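Shown next, in structure tokens, is the structure this report addresses.
What you see is the complex with one protein chain gone and the rest in place.
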Amino acid sequence: MSQQRRIDADQMRDHFESVLGSYEQVFEKFFLAKLIGLEFEYLPLEAADADKEVSRLTFTVNEMLMNPQGTLHGGIMATVMDISMGHLLRKAIGPGITVEMNTQFLRAAPPGLARAEARFVKKGRSLSFMESRLWGADDKLAALTTATWKML
Amino acid sequence: MSQQRRIDADQMRDHFESVLGSYEQVFEKFFLAKLIGLEFEYLPLEAADADKEVSRLTFTVNEMLMNPQGTLHGGIMATVMDISMGHLLRKAIGPGITVEMNTQFLRAAPPGLARAEARFVKKGRSLSFMESRLWGADDKLAALTTATWKML
Amino acid sequence: MSQQRRIDADQMRDHFESVLGSYEQVFEKFFLAKLIGLEFEYLPLEAADADKEVSRLTFTVNEMLMNPQGTLHGGIMATVMDISMGHLLRKAIGPGITVEMNTQFLRAAPPGLARAEARFVKKGRSLSFMESRLWGADDKLAALTTATWKML
Partner (left out) sequence: MSQQRRIDADQMRDHFESVLGSYEQVFEKFFLAKLIGLEFEYLPLEAADADKEVSRLTFTVNEMLMNPQGTLHGGIMATVMDISMGHLLRKAIGPGITVEMNTQFLRAAPPGLARAEARFVKKGRSLSFMESRLWGADDKLAALTTATWKML
């Protein structure tokens, strides 16, 4: 068994069964969010400043989410940051879609508990600008995303 | 059962078992690539022009990869395009990591067979610039990514 | 007199006087466009495919537009590509503003005649996606931009 194998097949099956038994194709509970194992939290939304509203998503980096090098896949980083922004947007204003997204990959995120935090750069009626940051289990900033969102 | 449910739990379990039985944490076969169901193809690499080398990845958009709106999740688009570039880079030059990535989300990709194609914008010794495009089952361009890669 | 000095003070003064005498704060003729020395050209706009409509801007890279290293400044590359997209947008649909813009700087553009070409990635009612490419006097691709535009 390789060093990279963080969870075994039975653990994966258990996780998958729990996803199958609990997912619904709605915010916070859709299959992909459940599969990644995302936990959602929102910080005070009544804050005066747009940039004080924050969504925080936590999840565990394991083999199912890794690249061949044994760290969190950049695509999953992008996915989690995208979800963190989309959920904050919906909570604060209403549902929207990602128009474009730019991600800087600063360093690898090792196995363990990672978190992403999204906030607004500028809220708008038709378009909003947002950013999200992702930290690895080593508490180091692994990725930074800025994105443009269009209200539905 | 909602209209969005494209595959049932048993099909998902079968797919998951097949992933568990076939994945290895190496290029083309790592868990995430198998889970998405990626098929890899490379077009002539001996071409004179850098932009004639292409990787083509195909996969089926189903409920496991969707957003709550019932279309392919933007994060999965980013993931597949990231993988398409990384695999072409490795095939053509050698392994590298994504430094940054910019994605424009042009339109939704409906359920069915989608494909992504990556090519070089400019090959370099230490850095390469690449792009990837993703088409939905309706054969319409759904997303365009440009990215910077650093050789390992 | 350094090797980098491509034009002398009198030539600069002559150019500046010609800018002062001809500029108007309207499309194609605003001060900045005249100062850079942009020439505008549009290729067939009645084309069926969005990506067949092209704006082509040409200008001469001289010391006024250079970085301290003696090549075209990246900010001027961005400026010219931004202008190339904005003018095509206005010609093809109507006036708009840049929402976001991502530029890859592929190689230096030497002194001499450079050109930028913009085209649509996807036209939309409220948002359009565009790209622009800039070639140096050596006929090599120096920069690639993708951008999102919002109609006014």
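So that you can tell them apart, the chains are marked A, B and C in the order they are listed, and the count of residues begins at 1 in each.
Convention: a contact is a pair of C-beta atoms (placed from the backbone, for glycine too) under 8 Å apart; a residue touches a chain by one contact, two chains touch by 3 or more.
For clarity, every value in this text was computed on a predicted model and none was experimentally measured.
Visitor: Looking at the whole complex, which of C:37, C:74, C:110 or C:124 touches the chain that is not displayed?
Guide: Considering the complete complex, C:74 is the one touching the chain left out.
Visitor: Counting contacts across the full complex, list the positions on chain A that touch the omitted chain.
Guide: Per the touch rule, chain A residues meeting the hidden chain are 102, 104, 106-107, 121-122, 129, 141, 144, 146, 148.
Visitor: Would you write out the residues of chain B that touch the absent chain, in ascending order?
Guide: 99-100, 102, 126-127, 148, 150
Visitor: When the complex is taken as a whole, what residues of chain C touch the one chain not shown?
Guide: Output for chain C: 2, 4-5, 9, 12-13, 16, 20, 25-27, 30-32, 35, 63-68, 70, 73-76, 78-80, 82-83, 97-105.
Throughout what follows, only the chains that are shown with their structure count from here on.
Visitor: List the interface residue numbers of chain A and of chain C, divide the shared ones by all numbers used, and answer same when the ratio is over half, different when under half.
Guide: Counting which numbers both chains contribute, over half are shared, so the two copies meet through the same residues.
Visitor: So, what's the distance in Å between the C-alpha centres of chain B and chain A?
Guide: 19
Visitor: Between chain B and chain C, what is the separation of their C-alpha centroids in Å?
Guide: 33
Visitor: Mark out which residues of chain B touch at least two other chains, giving numbers and ranges.
Guide: 102, 104
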